[in-house]
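Missing here: one protein chain of the complex. Every other protein chain is in place.
Entry: chain A
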Amino acid sequence: MKRGLEGPPPEERPTPAGRRNKQGIRIDPEVEATHEPRRTVISALVEHEPGVLSDVSGLFSRRQFNIESLTVGPTEDEDRARITIVVEEPDPGIDQVEKQLRKLVPVIAVRELEPDAMRRELALVKVAAADPAAVSAVADMYDATAVDSSPETATFEITGSRQKIEAAVETFSRFGIREISRTGTTALARGTDRTAAPGATAQSADEANHNETSQTADDD
């Protein structure tokens, strides 16, 4: 018996000219635009209750979102915590990060911060202190505060933008870095602009689609 169904075989069928890219966006096959990953800061206001951090980190791992850092801490309201996430994703990915975060029930509000938002990170850098004067001079350059010293080591606290901390770490490295611990970025929006506030939560359909503005998160 004949197996399968009747009908024109694939090669005899008309085929459309268009294509979509991997993100499901229709493209001109001649000039395929690609969405490059960019680094940005997403701030989420959440209910301060057990399990929220694990929900958020689980979401990132499950959906393969590329995160650079995630910090969490209390806010002016003791029932709420703020989570600050630095992600590196193409625009559609950033859009998904925001929307998937918003779907978690304990999450109150989510937004991507403007490129001019204030971003700060703290690092503890423990260096070999064979040459205390030179070490101290580098520390001064970066407004680093000595928090501990021993005959063999000196530990500094550096606060600032990610770039500043990376520059400091690089400069300190000539003395021999024994250990580093960094907090990851925390951030707030500037001026009266609210970082992620309840009320501004219902996502409009406009926002529901891709945000086409391409911001780059320059550290200040």
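Quick notes on this one:
We take it that a residue touches a chain if its C-beta (ideal position, glycine included) is under 8 Å from a C-beta of that chain, and two chains touch if they have at least 3 such contacts; residues count from 1.
The rule we apply is simple: contacts and distances are computed from a predicted model.
UniProt lists the omitted chain of the complex under the protein name "Acetolactate synthase" (options: "YeaH/YhbH family protein", "Acetolactate synthase", "Peptide/nickel transport system permease protein" or "homoserine dehydrogenase"). Although one chain is not displayed, its contacts with chain A can still be listed: residues 1-10, 13-26, 47, 50-51, 54-55, 58, 62, 92, 95-96, 99-100, 102-108, 201-210.
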